[in-house]
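Supplied in structure tokens, the structure appears directly below.
Note that one protein chain is taken out, while the other chains of the complex remain in position.
Just so it is clear, A and B label the chains in written order, and each chain counts residues from 1 on its own.
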Amino acid sequence: MTDGRDGRDRSSRERRGATERAGTEGDALLDVEDLHKYYFERDSLVDRLLGRDARSVKAVDGVDFRVHPGETLGLVGESGCGKSTTGETLLRLREATDGKVRFDGESVFDLSGAELMEFRKRAGIVFQDPYSSLDPRMTVGELVAEPLAVHDEPADAENRTEARRERVDELLERVGLSATQRDRYPHEFSGGQRQRVGIARALALEPDFLVLDEPVSALDVSVQAQILNLLADLQQEFGLTYLFIAHDLSVVRHLCDRVAVMYLGEIVESGPTEELFEEPRHPYTRALLESVPRASTDERDREIEPLAGDVPSPRHPPSGCRFRTRCPAVIPPSDVEIPQETYREVMDLRERLESGAMNTERARELAAEHGNERGNGVNTNGEEGRVEDRGDATTETAARLCTVLFENDIGGENRAVVTETLGHLLDGERDEAVSMLRDRFESVCERQRPVLQAGPHPAACHLYDQPTERPNANPAERTADD
Amino acid sequence: MISPRTIRNLKAEFRGSALAKLGLCIVVLVVAVAVLAPVLAPHDPTAQNLDRSQLPPVGFSTTTNSTSTEMVNGSLQVVNETTEINATLTYPLGTDSLGRDMLSRVIYGARTSLLVGLLGTGLAAVIGVTVGLVAGYYRGRVDDALMRSADVMLAFPSLVLAIALVGLWGRAAWSVPDPLVVLGITPEMPASFVLPGTVIVVVGLVNWVWFARVARGEALSVREESYIKAARSVGASDSFVIRKHVLPNSATPVLVLATIQIAAIILLESALSFLGFSGTTLSWGFDIAQGRDYLASSWWISTVPGVAIVITVIGINLVGDWLRDALDPGIGGEGGSGGA
Partner (left out) sequence: MPEADRNADVGETAASGGATAAEPVLKVRDLSTRFFTEEGQVNAVESVSFDVHDGEVFGIVGESGSGKSVTALSIIDLVESPGRITAGEVWYRNADLAADMREEHPEAIDGEYVDTRRVPEGVRRSLRGPAFSMIFQDPMSSFNPSITVGEQLAEAVEVQQRARANPRSTRSRTQGYGLGRYLSDWMLPSRSFVSTESRDRAISLLDQVGIPDPADRADEYPNQFSGGMLQRAMVAQALAGEPDVLIADEPTTALDVTIQAQILGLLRDLQDEADMSVITITHDLGVIARMCDRVGVMYAGEIAERGTLGDVFDRPIHPYTEGLLGSIPDLDDPAPRLQPIEGNVPELLDAEMGNRCYFADRCPKAMDECVAEKPAEVGIEGSDEHRVRCVLADHEYDPARALSTTEREREASADD
């Protein structure tokens, strides 16, 4: 990886750019700064005529990272976290909403004409699905030659067709196919062979940098290992720099030098692979690592605590820390003493209250159900009864509801607050219930969006060093409350 | 552009379907007739012979009642004379009111119909596919603008448009020299035949909307395939992507639509010539129109070209069905061959 074409030479030649920012070690080949990509729904002509406002989906919401020459940065996350969108946006295959991407010191979003073509030559992509990423109506030879044709390469050759064919044959052989397969169509190949064709195509222009967008996740395990080895060999041979996008953590650990973990459009933690896997800091990273089933006989007895619930919609991401709705380590206010599991339950109740999943009607139903079970029927139905009962009966019902709703024992002052809240809820005063719970239990995690610290292994989590709390400290905060 | 699998599907579907075979036979026959018209036609289709007008087709005979006033024995008398006219093998399908050979006219009419069908469809396809692919590929405002204008076209009655354009340009009857005559193979036939220019343009303008819709739908789905992204990632321009990737991968349904459109355009051409907009006098539609006045006495003048239209249209539609069944990926796919 130290041959003449190495991107490292080029970047050392133009030593400038992002060095002033903290946490830099050497120059980055790719520097992504505060990248945003929003999609807008309800944005058609009809919607405009009907006067509906466009709704934004925050696929990528303020992502910073850099990739150094010759290294592999892994971008990991679950489906819908924005990792693939990040990869495509930084290559300008999608238009960014905001942010900066510098490739070898030049701002990618400002390129045009010949400069853009030069960037296209130096930065390529390999896609996930080997079935849809090859045009079914072109032969493998045509597919691999297409980038050459687009760039009129090789420019200096006398017989261009002949030179191109030689180059195609060479590429096919390099990725482990045979040159005699040049005239076959993609459907005559297996998934692994198609992915080899995709890689040969991406290599055709001798790039410095490749985005590998889940290149092995559609493949069988035995073939997946072949492709991973091939990618590692090619990196060695051509001094390539990779941005490796994946959801499979074991593959990432195998291939990457550094890893960035994404959740709901943000990077929550990044660091050197070894360190991040051995000592994950962000609760999400920890949960992710714990969730992966290991292929070993001890796996059955490994205790895991899977994350509850689903990833929230990127249309309405939670305020503050996006992971707080599922986080097993969400931080209670400093003046409230409460066990962690109980606090999680309180926060879940708040979430359900605020989203409307828990409402007066539902609370009354629940109370009635469990009241009958115990055989002490309390009058909870009927508006008339309620006014007179206000007081003892409601409080009693609320107390019972409290035990129904909470698995863990909630004690002392917290219990009193929760019971009172439920009392309000049973009386139909939802807003008061909501604000009462918020007053007591509002977490720093929902007030402020955590940021990545400077340093080699930052985690965007309030458990770790964060800037002192200021309202709207983070400029990105304004985008999170619509 | 046509993959071996497509050809395999076509063959398999063809073998299994009697209707496909019938359709292909009809189409091949009609095309052959149209191409070799000067050789096949027994007479010059435009040669008039009033002595032999309104001869019936072989196997039929008609009687004509001619009433004449004759001087018989010094007084005028009305004489009713009934003459039986028998068919003759010289004119197997009879003659029209001017004594022109119906068989020759039907043979030559196939030329007009097919040429208008092909050229009209070609024009419609070029306009429609271009508009559709651009609309589908770019989506958004471009799509809105192009497809709304297509909707406006759709709302416009084709006959009204034809009348307007004929008024504007005249009939624009283009006279095309007949190669077989020019080469001296059949010197006795008409040296040129007339192509109804306005009709071709009109049918093109009326029918491109269908192509635009189909092409747009295809482009919308094809543009989401990763190979489009892959092409853009190496720097291919939009027009390159549309030409090299979107067009070939949208071609199949467009092809199926085109066969069906040829039949539709043949019908439209007949209707326009029937109404007298075409400018050519050698057309099935024109013959139907001119036979209309003689329906009571000489039914064949309208019927023979009418049957020709029906057979041709059915044949083309059968071929269209065959293509659709064979090329539709939803039918007869690869089939599950095991595993997860």
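Just so it is clear, a residue touches a chain if its C-beta (ideal position, glycine included) is under 8 Å from a C-beta of that chain, and two chains touch if they have at least 3 such contacts.
Note that the coordinates shown come from a computational prediction; the quantities given were computed from them, not determined experimentally.
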| item | value |
| --- | --- |
| Of A:E95, A:D152 or A:D301, the residue in touch with the unshown chain | A:D301 |
| Given A:S79, A:T161, A:S334 or A:T468, the one touching the chain that is not displayed | A:S79 |
| Given A:G82, A:P147 or A:G192, the one touching the chain that is not displayed | A:G192 |
| Sole residue of A:K100, A:R160 or A:R253 that reaches the chain not shown, by the stated touch rule | A:R253 |
| Hidden partner interface residues of chain A, rising order | 78-79, 190-193, 220-226, 228-229, 232, 247, 249-251, 253-254, 277, 287-297, 299-301, 304, 306-308, 310-311, 352, 357, 362, 365 |
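Criterion: only the chains that are shown with their structure count from here on.
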| item | value |
| --- | --- |
| Chain B - residues contacting chain A, complex | 1, 3-5, 141, 144, 225-227, 229-236, 240, 244-245, 248-249 |
| Sites on chain A touched by chain B in the complex | 44-45, 88, 91, 93, 116-117, 120-121, 124-125, 127-129, 132-137, 146-147, 150-151, 185, 187, 198, 201, 204-205 |
